[in-house]
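One protein chain omitted, others in place.
Right after this comes subunit A.
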Amino acid sequence: MQHILVLTVVVAGLGAPVMAEIAPADVPWAEDGSISESLTGTPGKPEEGKVVMTTNALGNCVACHAIEALPDVPFQGNIGPQLDGAADRWSEAQLRGIVVDAKHTFPDSFMPGMYKVGPFIRPGVAYTAKPPEKPEDIQPILSAQQVEDVVAYLMTLKE
């Protein structure tokens, strides 16, 4: 019974028009630095986004931003603005733009582009200090779905 159900879901998935993920180079930027289209077509999961934002090896957003809504996360930084209330200040499209590459919203921003593969000056492969051997060695910091998850979490930050 369970097996049959799984199979049905898979078949349904194949039948539906599959939306291609938007690659970093093809992001449809609006003039104001916002991105209204989802990068994946799959709604983000706030719980996953929270993990991405608080994990060093992923978004590590708390390195620079404090989030009072997450009191259990230690050592929150104070470089950027506190993120509580972000969804009151920005629309979903604007938040997606800030996460993908904040420099389209704040031109000289210190905030790293999370879904960006260049051009960079002397990029290394992650933290290895080694230059890439081929362009694919430079991967965006977050995957398209992780960006959507982060945006979904940010949308819960209302005051």
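Operating definition for what follows: contacts are C-beta pairs under 8 Å (C-beta built on N, C-alpha and C of every residue); 3 or more make two chains touch, one makes a residue touch a chain; residues count from 1.
Keep in mind that, in the parts below, contacts and distances are computed from a predicted model.
Chosen from "Urea ABC transporter permease subunit UrtC", "[NiFe] hydrogenase metallocenter assembly protein HypC", "SoxAX cytochrome complex subunit A" or "Electron transfer flavoprotein subunit beta/FixA family protein", the protein name that UniProt gives for the omitted chain reads "SoxAX cytochrome complex subunit A".
When the full complex is taken into account, the listed residue touching the unshown chain is A:I141, out of A:I22, A:L39 or A:I141.
Although one chain is not shown, part of subunit A still touches it, namely residues 56, 60, 62-64, 74-79, 103, 110, 112-113, 116, 120-124, 126-131, 138, 141.
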